[in-house]
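Some notes on the structure that comes next.
Only a portion of the chains appears, each positioned as in the full assembly.
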């Protein structure tokens, strides 16, 4: 009675990456059945595997649902067809049936040729250029009336990730989020990777930048000096943060406090929150963080290191902000755009002590970028690890301890 | 040798509210000594207490620091002087020494008269109008060159909060943040207050609005119907939220899912995150949430209830947002301004399952507004309870259970 | 150069349960290579799959390590041999090389026959009886000098779990631990299962008991009445708890408080912790909980329901206990033994608001018993879900809300 059927191909590291298991699981879960018409399993890590699966269902609708569900795992229907496109009906609006991207490497078939989708990122649409020679992702806010947008699922394929060849922490199958695992070796693996990336970055090699997205707890908990050192020493190449991290960093320089807690004197200074406001007011008077650093008003810390090393900083505003500081992008769509523009070239992302920045940055990163999420609250790393790539590693620890240990392994002496 | 001295007055419910204890504690902690020149302790809850304290220190600087530290607790120097003001040096910049507000009721002395500071809120400055007849708070972004801003601390006094006369949950001395306390009576007290406020609101009485600031976990965890009911029944009068809550609410209406989890069918629908994007795209096509509701596209839920009841909704954007929906204020400064404008008249604030909105809203609320913070993560209520007023109550529980129990107590049947 | 080799069989639901993927992954991770000599993948949920894998390594030691690592996933070496046994060297001590069990169904080959290992549980040894006709697990404390204990890994096989045929919440592949998922359908699935189990239990069918292991937060948070109702109505058949839950339950009956918080009056009663002590002292005077209930001193609540319904209660002592109550097993080894004795016949385990009881009970349960772990702290369900079976479901919510919703779905009216 399961009279509706379709054959799909799966290809790549489908055993390694659990893709075959997940796809078969989904088919059964949703109420379909399958025949495995052909299975070739690669005998080495390099050799890809291949499966041809015939799906059978009792209704046309269920077949469509199943195809929709398994397509993000890399299953493409057997008979290859071009993808379909449609013009956007208005500025800022996708065609009704737009294809929504995953963060995995993706290709579309157009005029009989498979094109790589550029700047892959999750939850966007795919734009095909006028000549039909190139494809890239596009956010809802950026689409312009008439833009040719991929619709439906035909002619789109997703390539499952390959397990990275190095056997470091980024290659584990199991989730890494636990307060009960030894942090030492994870941080050691991160340090080793950062050392390599610094070398590669100095040689101008691609995908060699280290991005750090962080929250103000870095300052409160005492991780400011370690992070400033990492930046000064060339281990971090892009910084995403908010008004608070920047303000508390400079407050520490001007007043020696953070949120009213003395960082060196070691005592709470009553009503020290004033210092935070006065710091912001001071920088607004000067006009920019750059001017505050170059004029010598701000001497030490994260912002000073970024200015001195020419590190790009994207500061995004939120409704919690005092001030804000000059340079903060208060519009969230513009801030997102600035973050997106900074992502290409990133070879490692460290998301430290900020749920907002961790999730926002995680959304912008392709699944191929190794990502570490550090938070004392386990729910943040869990959220990121749920992204389902081998490359997301969660560490349940406080930001200051993480940054200090990392900097120590990279040669900092205190 | 403690030759520097100053006498300060404390007045009001200084025993009840621990103010006297805190002030004496601060003086000793910081290295000063004191004589209690006069103490009158009110013998009833209504009768205020009064203390005159002579502070002695070994240095002028320490005396200034101590006065700075105890002033937010309501201590005003004995010899009354007018406050000092200075013109703002530029648009968006306060005078260097501006007085930074607390969220407690505050008065300034100007031309020999004590003026109430209007729209009190923490971390702002105080603007005196041209005639010197009125004072109000002012954010850094709003100040214009030449505005007369209070500087220093003289002539400013803060009035400690009075314990509320009703003996409900808002009147407890101890912190209320605990997963180990019975929630039942706390929610009962909130319900009782909401019933009163609805009555008062219907009669057009002041301070009778209920503000709810919430995050998308309300939808994910299954609290959507209860919240929609509370709005429909007139128990909630203002909604603060982000793009995500609104989108997931309408996704639930269009697709029956939230973040890809079927809400009624009870099953995860693979890659259901698409629904979220398609919902946003659909509303962008229609042009506004209002139009989507009035045209019948969106039939049920929180947004539908707000549109039908004419409830103002402030939606603030963040860098995590997809879309965003029409109506989302993407600029954080403008969003903050819209939230601030909605606060006057609020008699109860419910901050549910959103760290960002809870903290941002908490920052805007005077200490006099009873506030409840509900989150399954204890760090959020702790943050709010740290605000130091009797009125902040923290509940460690999931949003859906809270809203369902609350609605049940207010008469909802399921 | 990978000259050492061994062929292993994998059999059962090895795709469904990710077993094949995990085994191949482990081989590669650890530095080996493999050939798939034969793969047969079942085309339906019922038909098992089968794989024959030839493992190659560069050293004998690595080959042994890999076999050790993959054996718990069900891989058994091709040429079948009997398991080896050795006599225990002393009371309470296993032979040096004892086989340590997993919580998956396990068989040993003895005298050419495969024997099921009885009472499977993780981290025990396997005892073969004198006749060599039966095998069962054995804890370290129970072993007696000379007992015949399985050593090494040969002749032992572990059977991967089959996905349960019902498509309820227990059949999902992904981890279920999240505060951001709708709880409603999960609780509905649990309720449905409990309704079935009550029916089966009434008919005397096997594996039909519901075990609840709970902590005192059930009482503090207000879940006492719901749990008592569940017991009275026949939905719960065994209770594991500690001194605190029992004492607070009876304190609520005698004084209307729990930890000094009034449960009905809705107010904190200062120094109410006394009530807890007086309750324990009172029961010690009476001599037993049973006598307190039958004599009418204790009238309502969880303990009263257990006594009236004849529900076995295992109360285990800890170093936190006041008293303790009569009936508390203060010796942890004896308490563990009592818990272990109660496990056979359990068809559903609810672990509610107690890290200690959740982990201790989880350790005793075979992987085949569907298990739900409820805690407001996500780390507890995470720990349990890490057990790696389909059957562990985590719910991040407070105990009272969980029990109330569950009881409501099962017909309780309030």
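Chains here go by letter, A, B and C, matching the order in which they are written, and residues are numbered from 1 within each.
One rule holds in what follows: contacts are C-beta pairs under 8 Å (C-beta built on N, C-alpha and C of every residue); 3 or more make two chains touch, one makes a residue touch a chain.
In this text, all values refer to a predicted model and were calculated from it rather than measured experimentally.
Novice: Hey, this file places 3 copies; any idea how many the whole complex holds?
Specialist: Counting every copy in the complex, the total comes to 4.
The working rule: only the chains that are shown with their structure count from here on.
Novice: Give me the superposition rotation angle from subunit A to subunit B, based on Cα atoms, as a multiple of 5 degrees.
Specialist: 180
Novice: I want to confirm something about subunit B and subunit C. Since they are copies of the same sequence, is their interface symmetric in residue numbering (over half shared, so same) or not (under half, so different)?
Specialist: Counting shared over all numbers used gives more than one half: same.
Novice: Roughly how many whole angstrom separate the Cα centroids of subunit A and subunit C?
Specialist: Spacing between the chain centres: roughly 37 Å.
Novice: I'd like the Å distance between the centres of subunit A and subunit B, where a centre is the mean of that chain's Cα atoms.
Specialist: Computed from C-alpha means, the inter-chain centre distance equals 33 Å.
Novice: How many angstrom between the C-alpha centroids of subunit C and subunit B?
Specialist: Computed value for the inter-centroid distance: 45 Å.
Novice: Send over the residues of subunit C in touch with two or more other chains.
Specialist: 167, 179
Novice: Flag every residue of subunit A that touches subunit B in the complex, lowest number first.
Specialist: Those in contact with subunit B are residues 26, 30, 68-72, 89-90, 92-94, 96, 98, 100, 123, 140-141, 269-271, 273-274, 276-278, 280-282, 284-285, 316-324, 330-336, 339, 355-357, 359-360, 363, 377, 379.
Novice: Would you tell me which residues of subunit A are touching subunit C in their complex?
Specialist: 15-16, 18, 20-22, 24-25, 28-29, 33-36, 39, 41, 43-45, 163, 167, 171, 173, 175, 177-180, 378-379, 382, 386
Novice: Along subunit B, where are the residues that touch subunit C in the complex?
Specialist: For subunit B paired with subunit C, touching residues are 167, 172, 174, 179-185, 188-189, 217, 220-222, 258-259, 261-263, 265-268, 376-377, 396-398, 400-401, 405.
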